[in-house]
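What you see is the complex with one protein chain gone and the rest in place.
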Amino acid sequence: MAVETNQMRKFLNDPARVVKESLAGLAAAHPELLRYDAAAQIIVRKDAPKQGKVGLISGGGSGHEPLHGGFVGLGMLDAACPGEVFTSPVPAQMLAATKAVDGGAGVVHIVKNYTGDVLNFKLAAEEAADEGVKVSSVVIDDDVAVQDSLYTAGRRGVGATVLAEKIAGAAAEAHADLSKVSETVKKVNERARSFGVALSSCVPPASGKPIFELPEGQIELGIGIHGEPGRKRASLGSATEVVDVMVEAVISDLKPKKGAKVLAFVNGMGGTPLLELYLIYGEVEKKLRAAGVEPVRNLVGSYITSLEMAGASLTVLELDEELTGYWDAPVHTPALRWGI
Amino acid sequence: MAVETNQMRKFLNDPARVVKESLAGLAAAHPELLRYDAAAQIIVRKDAPKQGKVGLISGGGSGHEPLHGGFVGLGMLDAACPGEVFTSPVPAQMLAATKAVDGGAGVVHIVKNYTGDVLNFKLAAEEAADEGVKVSSVVIDDDVAVQDSLYTAGRRGVGATVLAEKIAGAAAEAHADLSKVSETVKKVNERARSFGVALSSCVPPASGKPIFELPEGQIELGIGIHGEPGRKRASLGSATEVVDVMVEAVISDLKPKKGAKVLAFVNGMGGTPLLELYLIYGEVEKKLRAAGVEPVRNLVGSYITSLEMAGASLTVLELDEELTGYWDAPVHTPALRWGI
Amino acid sequence: MISERVMDAATITSWMREIDAVMRAERDHLVQLDAAIGDGDHGTNMVRGFEAVVQALDADAGAPPGKLLVLAGRTLVSTVGGASGPLWGSALRSGGRLLGDSSTFEGPQLVEVLGAALASIKDLGTAAVGDKTMVDALEPAVETLRSQLREGTPLDQALDQAAAAAEAGMRATIPLQARKGRASYLGERSVGHQDPGATSTALIIRALQKAVGEGS
Partner (left out) sequence: MISERVMDAATITSWMREIDAVMRAERDHLVQLDAAIGDGDHGTNMVRGFEAVVQALDADAGAPPGKLLVLAGRTLVSTVGGASGPLWGSALRSGGRLLGDSSTFEGPQLVEVLGAALASIKDLGTAAVGDKTMVDALEPAVETLRSQLREGTPLDQALDQAAAAAEAGMRATIPLQARKGRASYLGERSVGHQDPGATSTALIIRALQKAVGEGS
């Protein structure tokens, strides 16, 4: 094989091109669903813009796959703006995506609450407005690990982003108007909370080095989705103990009403196999019932990741009839598909 | 957290119970599709046995999730027999599964070609016959990395297993008879070839140690799905070079006819993120076209894994109208779903 | 005369107990050997199997030796999985069937029992000596025991030599390239490693010598 060898445990050609090459592969695999606009570096739903339908776009750094590109398609996103790995995309991408999906009914921007994402989407929304496109931006901030206070940039947007994209996507597909679709994103964000833990760091292709060193037998509690360390480090206990921490953190903050029906989303960070994710789900399900809520819907798998980080996050969404109906509505994207 | 800490980067309670706890979680997450018979340690389709329908079961060591339990459901498997991690299940499990899914039309056993799986399924088939159940066993051996000769146990069963379970599952759902369903499994096996590579080893929960040490910058070529080293080790080149090796190995052995329509399955071994799998698919797609075949269907993701091993495999299936029709038929399982 | 040492159910029970003890002791070593050319589970597989065998026999005390062997074999088949489970499981089953209901047996029958075990392993696994499997340890053990007893060597000495032959066969697997089982997938890379199944087989024969020795 090559003389000049790749020192990462990764399949890459040029670290500077990994995002572009991956997007090209995504489009090659799903031509029936989406296209890749390489010039603008955006993934666009094949049949966009749909006249009269509210456009739904999101975006953020890459390295969280399938988020966001893998959620472009029927009943979910109309376009995704992927930045470099763990780096917010730029306003030009968001503006191009906004124009590509505007069917005259306006466009909703789903923005994860990171300073970079927020600032870049803000500049993009201003430019879009200058160009006469109605844009409504909603910030997702569901991570209970971060106190929302004057002393932080506010809570991070994590797992609830996936749920908001699915649910608001269903609303948009049902021809809800601009304010209804953005209200739906807000509603999901208000009724969802998340908490994540890591058992390893991950290696961004650009640096080729782990973002931090986590010795075996240790766990990072309260991580985000950028391979960053968490709020604190502890010694790793049993899965039951870890799930106790996750459920307690989420439920004590969400404060669902007794007997509430919830959606439980057990998400893998990329390097934790399904064998363990289902083991975790089994524990989560028991503990949620013990906490007096009823998991009537669930999602188990690696949907919002930090490259190959070993870890998991729990998101709990308090459902109502409307949200349940939108969740169950047909979706057809590379990463989520049902009802069609 | 716990005083006595877990030295693996894994979410576990007791390594001896990881499989059972994971299966319980799978069943808790998908009660509409399947049930877990803890006594027999098998996963059974919820509505089994279906009178008049051929039963389709498979099984093997655990650690390959979603295979096989994640493929139990409508249009795919009727039951799965999960052994301990990387250890074949025992005949008692296979016998229980066979009886649980026999709707009077007989049962097909899909057996990956590993000595342990083959011998245990053989004993189970004998016992089932003694009990009057018609059983037809088909062995999958699609791995081109192993020469099939007097000097080996024959080719391993890898990626083609997933395709055979989907395609034969559709045939069984369409009420094909016992010989037709087992012929369909054979047909997939004959028309499919696979080749896998690894960029890391993996850590079985029982031993807590990596099966082998692979330094960064090295690649194992011709691996199976049990975290074992491959046929040879080389220095890791670019993704393009690795894909060249995979496509060449598969195509030169499959020898598809010019212009053949194929299904290209890019599978992750568990620890390789989707970002890279799609990058690989982009390369595979170009090279297959260059090799004169047309990828008209594809599957990209981690479907037959080695715990958290970093690596990927390529499976190419030469399609015809019948196989394409069965592939496109509705499927509803935890890991594969479309058309419903 | 020692060579007329009479064996019974207790011999089988203590043989299985000896195996259980030595498999626990050698578990990690067997795992390492299997990790090198297999999938790293042979030690756990054997421990899981023989733990279950010992439990099963305790539950079924008082049965004749043949029945105990059949029970041990069935237990291995239903608890081990992997390649070694059906192979050793069928081996003990056919060995046991051969003893029927007789409550005691002597050296010559022991040879037949081990011969039947070897035959069923070769029949099921289609391996021959030189393929780098458990057969490389078991076949020389059986032949040595048979010839030694024919020459009138006392049973425990004959068993000692059979165990030594198994250990020699085990070591002889090191330079071989595997032709059966997972190790065969490695091609030349299997050369230079001792076969885990041959290793556990040598332990099983040594355990037999101990069990028979104790009883006399």
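For reference, chains read A, B and C in written order, and residue numbers begin at 1 within each chain.
What we mean here is this: contacts are C-beta pairs under 8 Å (C-beta built on N, C-alpha and C of every residue); 3 or more make two chains touch, one makes a residue touch a chain.
On a predicted model such as this, the values are computed, not experimentally measured, just so you know.
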Visible contact partners (per top-of-document touch definition) of the missing chain: A
Contact partner of the left-out chain, one of A:68, A:156 or A:337: A:156
Hidden-chain contact residue, picked from the options A:11, A:36, A:71 or A:114: A:114
Sites on chain A contacted by the missing partner chain, in the whole complex: 61, 83-92, 114-116, 119-120, 122-123, 145-147, 150-153, 156, 204, 206-207, 209, 211-212, 224, 226-229, 231-232
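The rule we apply is simple: only the chains that are shown with their structure count from here on.
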Where chain A and chain B overlap in contact partners, by chain label: none
Chain closest to the middle, measuring from C-alpha centroids that were averaged per chain: B
Distance-maximising chain from chain C - centres being C-alpha averages: A
Whole-Å gap between the CA centroids of chain A and chain B: 28
Chain centre separation (chain A, chain C; CA means) in Å: 55
Multi-chain contact residues (two or more partners), chain B: 85
Chain C, residues touching no fewer than two other chains: none
